[in-house]
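One structure, as structure tokens, below. Some questions next.
Shown here: the complex without one of its protein chains, the others still in place.
Note that the chains take the letters A and B in the order they are written out, and that residue 1 is the start of every chain.
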Amino acid sequence: MATTVAAPRHAVGPARYESGIWSWLATTDHKRIGQLYLYTALAWFLIGGFEAEIIRTQLYGPNGRLVSFETYNQLFTMHGTTMIFMVVMPLSAAFFNYLIPLQIGARDVAFPRLNAFSYWVFLAGSLFMNVSWLFRAAPDAGWFGYAPLTTPPYAPGPNIDFWLIGLQILGLSSLAAGFNFLTTIINLRAPGMNLMRMPIFTWMSFVTQFLLVLAFPIITVAVTFLMFDRFFGTNFYEVAAGADPLLWQHLFWLFGHPEVYILILPAFGLVSEVLPVFSRKPLFGYPVMVYSGILIAFLGFGVWAHHMFAVGMGPIADSIFSITTMLIGIPTGVKIFNWLGTMWGGSLRFTTAMKFGIALVGLFTIGGISGVMHSSPPSDLQQTDSYFIVAHFHYVLFGGSLMGLFAGLYFFYPKITGRLMDERLGSWHFWLTFIGMNLTFFPMHFLGLDGMPRRIASYDANQGWDMNNHIATIGAYILGAATLIFFYNWFRSMRRGPVAGNDPWGAATLEWTISSPPPVYNFATVPTVTSRYPLWDMKSAQPAAAPRPAQPAGRVPTAEELGIPMPTPTVKPFVAALGLTIAFTGLISHKNLPILFLGAATFVATLYSWLLTPLEPEH
Amino acid sequence: MASAALAHSHAPEHAHYTSTGLNSNKIAIWAFIGSECFFFASLISTYLIYKGRSIVGPFPHEACNPPVCATALKPILNIPVTSTSTFVLLMSSLAMVLAHSAVVRGDRKYSKIWLAMTALLGSTFLGFQAYEFTSFVHEGLKITTNLFGSSFFVLTGFHGAHVTAGVLWLMTLLFIDIRRGLAPRDAINVDCCALYWHFVDVVWIAIFTLVYLIK
Partner (left out) sequence: MAADHSSSDAHTAPTPHAHEEHHPDWGTYKWVALILTVITVGEVWIYYLPNFTSTRFFVPTLLTLSAVKFAIVVMFYMHLKYDAKLFRALFTGPLTIAIIAVISLLFLFGHLAIRA
């Protein structure tokens, strides 16, 4: 069976950049960069999941001693940090990269080399932080690293240094990508695609980019303060010098709360793409979905201290943040109803993507309900720092973000690889995940209400916690099995899956009009858009009754043949990222100034060379 | 397969097509400036939060006498000197705006003059900062001394680092102007530099008031 062959690229760089590993190191193609993010994130998903399995094994029964308490602290810290910064965010980034230009009818992002740079910096940051395991000094103060606990008197080793520097590096990656996608969405839309005709995933991503560029500077400052305290002896978190122990918490959560919306909005966007296609109905209330996303972002900056109800801010502050937190439940809840409205009366097809999408709607609602319970300070005083909170955020992050990301992975797999994943294996993956997830995290509500605190490496018997912990651990193992099935399906289908063609699902938006995988230039001619669902409006009356059969393989013309100038591949983003990493390594290795300067010099020199070189060959 | 929803047009084939008619670099710089608002707001907030809470001196606006300090210390901020450096930075913004104007109208002579002037004034400001920092250290205020020292040096230090980056950018533009000349079509790049430079100036306006003038 013939398959569409990816066209050889038209590039004026050195010939060695045309194929092999160099083509990956020198790529500026958003589709390749998206795949780099995707596979890196999936690898960290395995690692973060493995960390979780060890945690759950330790906690299976009372007085677990599988790992030392110190190692346990490192495990839960790295599990959280990995899942947030190295799995959910880069998986979202994979979709931003791959999809946004395709959805808006563009040939690439606004700044392709900056895009590559963002990826390499992400890879560097994630490796940097995990190298700490080799020194048995992984970060161990939680993913939120509260000062003063993380100040030198209480955290003397290099563990927190790895965490801080790793976070700075990862933050740079996110910031750069944020500016890139903001500009791309604002400025590179196809003619006729005004903002209210953009696909909903692009809209949610647009809002997310704003959150990224505004929230990350705050944590950059908070982390910089702690770095200066640890490296240079400043007093930002030094209580003996008069510092306020709450400064870190306020700064961190001013970042941290928008961060959780960064984690969920892209998944919301993905599900909002999947549900309409498999209900064969347009998204119910598209404008409301857009406005609620924008409102969530704005309000998201006004709720941060609900993470601090137990620190003693006083009744006025508690009340204000309680109200704003309850308010933010409204635009979020509105989305749930819009998804239900999309499916109501629709002709439903239960593909794997659809199952994951529907699961998000239900599971996120559960997470949202426990979230609303936390919004009341007196209620939260019972729940905070207990497993009730652990249950809440795993429902919204696993049941929400991850389910949405899986929906997206199954849905867009054919576009990325040209083949379809196996639906039977997908079904197994889905059901085991659904069951495993609920078995793992639902009992945690009861554990929390029964008084089990968070972040404890073991617990005594006879507290009434044993049974629920047993169940949670079994659920975690089921999740592990489910994940293995997913990986098997993913890689097997790349070779053996049925060929997908342009539009296997009968979908509506621009990315489904081009081949799977798309040619390097995306669109041979840039389309003019006159509606929100271009493909559906193209067909006579109703959306396709069945997925379109695979297109016969014509040879896809090259960019050169079509006269489309493409960005020149270049390794400068990679080298710049390398220089940056070397500089940061100099910082952590006992402030090794020569290495610091070498890295900084490499970075600056490469940056100059990059900025003074035009993106495309002159035409 | 022509249809209303997907008519193909050739106008946006050009590689520099934009949906807004605006330059992408300029959009990115404004987004960056918006982001920097949060960066400096965090630094400024911390300074304001820690205002008046240092346990040991030197202090910004008050003298520090024994027993709080080992020896009597004057208030450490030097308003006349900093007012001068503030004025210098404000004038550098004027020079920047004139440089951009010159590039827009293709005036090769004045573009170099005003770019050099901006860089010079910016460097003068940095010189004042260096003088201020060293004299503070000399008078007993180091970054590790107290809350004031930490928050002051980090806030003004990061601002100074931003000015330095701006001066490097200006000198690069000047160098290009000397080598091959900056044409009107390069004005957009000068504009981006100018926006960055003015923003750094505007942050200093905030810092000057909140740190130096308000007691």
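Everything that follows uses one rule, which is that a contact is a pair of C-beta atoms (placed from the backbone, for glycine too) under 8 Å apart; a residue touches a chain by one contact, two chains touch by 3 or more.
Small disclaimer: the values here were computed from a predicted structure and weren't measured.
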{"item": "Neighbouring shown chains of the undisplayed chain, as defined at the top", "value": "A, B"}
{"item": "Touching the absent chain when the full complex is considered, from B:94, B:113 or B:137", "value": "B:94"}
{"item": "Options A:254, A:267, A:420 or A:559, residue touching the unrepresented chain", "value": "A:254"}
{"item": "Interface with the undisplayed chain - residues on subunit A", "value": "186, 191, 214, 244, 246, 250, 254, 298, 301-302, 305, 313, 317"}
{"item": "Residues from subunit B at the interface with the omitted partner, ascending", "value": "11-12, 14, 16-24, 26-27, 30-31, 33-35, 37-38, 41, 44-45, 48-49, 51, 79-80, 83, 86-87, 90-91, 93-94, 96-98, 101, 104-105, 184-189, 191, 194-195, 198-199, 201-202, 205-206, 208-209, 213-215"}
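Here is the rule we use: only the chains that are shown with their structure count from here on.
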{"item": "Euclidean distance of C-alpha centroids - subunit A vs subunit B, Å", "value": "33"}
{"item": "Contact set on subunit B toward subunit A in their complex", "value": "1, 3-13, 15, 17-20, 22, 24, 27-28, 31-32, 34-36, 38-39, 42-43, 46, 49-50, 53-56, 143-144, 146-147, 149-151, 154, 172"}
{"item": "Of all residues in subunit A, those that touch subunit B in their complex", "value": "110-111, 175, 178-180, 182-183, 186-191, 193, 213-218, 220-222, 224-225, 228, 232-236, 241-244, 247, 251, 254, 513, 525-531, 534-535, 537-538, 564-565, 608, 616, 619"}
